[in-house]
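Note that this is a trimmed complex: some chains were dropped, and none of the rest were shifted.
Here the chain labels run A and B in written order, and each chain numbers its own residues starting at 1.
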Amino acid sequence: MSEELKIGLVSISDRASTGVYEDKGIPALKEWFDAALASPWRLESRLIPDEQPIIEATLIELCDRAGCHLVLTTGGTGPAPRDVTPEATLAVADKVLPGFGEQMRAVSLKYVPTAILSRQVGVVRGKALILNLPGQPKAIKETLDGVFAAVPYCLDLIGGPYVETREDVVKAFRPKSAVKPAG
Amino acid sequence: MSEELKIGLVSISDRASTGVYEDKGIPALKEWFDAALASPWRLESRLIPDEQPIIEATLIELCDRAGCHLVLTTGGTGPAPRDVTPEATLAVADKVLPGFGEQMRAVSLKYVPTAILSRQVGVVRGKALILNLPGQPKAIKETLDGVFAAVPYCLDLIGGPYVETREDVVKAFRPKSAVKPAG
């Protein structure tokens, strides 16, 4: 059987982290993964404010100590002064994958013209892929539907577990040269 | 009534700034805003050469002292050695909004394959949004038609005035959660 995929979810919101507002990002993500993944996985969740040092420390903890292979943030990617998720993500990155930011915006632009304002990025830190997602449940689902096909092969390349998806939700793409490890 | 939108226009061209060549960027921009804006606005214009320190100083003056909420540059975004508008814009930026550069190029690519060569960026400095536009009047209009729908909501988020557009020219998009301030 495949190694378990460990997913870190980080909801970044001043209001949600102080309880003023109910977090909707983590439940939306959990629902998406319940439907999409066919191989074993489990979650680590965090609810934190829009403070760059706290976001950086949380990403480092999830990648380096909790052993997450995939870390998804929600919220904090807009142009407002308190939106610092991309800055924090870039600060802890080993490699930036500009295609994720481009494609996540291109997907969202099909729904709303203000998708252009999102500064979301995708980066590699060690053996983890970190992706910034929007804050709204609908936009989270649209974005993951649009880019997740490339995530399993990315995890293969950076040393993560072999992830399988339910093809009716999202079909993982791997080149023919990619080999599934003996289980 | 809404607070007036203060727009800075900066035409960047060695030839136009010395009078060798008539500037066509600022008239094209003025015509576009005349047609597109429904709420009050006024312009500050500058005509300067392709010198990075002068461009930076002009952008800083328009954002920090003249109180512009929106600053648009034309010219100087190509690959030639004298093209330094993006470098100057990034040097004065607080936040980069990569979606503007991507989408302005994507819009222009529908018209000319050489749109790929444009290095235009969109950034936030303090409470101002700065966008680099192409130098040709036709390309200026195409670009603004393609991205301006997201500008009013961006200005809301960074603390600018509530901007309204003429919907037959361009329809400003705001999420349902955005509220128009009492007038």
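Following the convention adopted for this analysis, a contact is a pair of C-beta atoms (placed from the backbone, for glycine too) under 8 Å apart; a residue touches a chain by one contact, two chains touch by 3 or more.
Just so it is clear, the structure is predicted and the values come from calculations on it, not from any experiment.
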### Query
All chains share one sequence and 2 are in place; how many are there in total?
3
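What we mean here is this: only the chains that are shown with their structure count from here on.
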### Query
In whole angstrom, how far does the Cα centroid of chain A sit from the Cα centroid of chain B?
32
### Query
Given the complex with chain B, which residues does chain A contribute to the contact?
78-81, 83, 101-102, 105-106, 109, 112-119
### Message
Help me check something: in the complex, which residues belonging to chain B touch chain A?
### Response
95-100, 102-103, 124, 129, 147, 149-150, 153-154, 157-158, 173-175
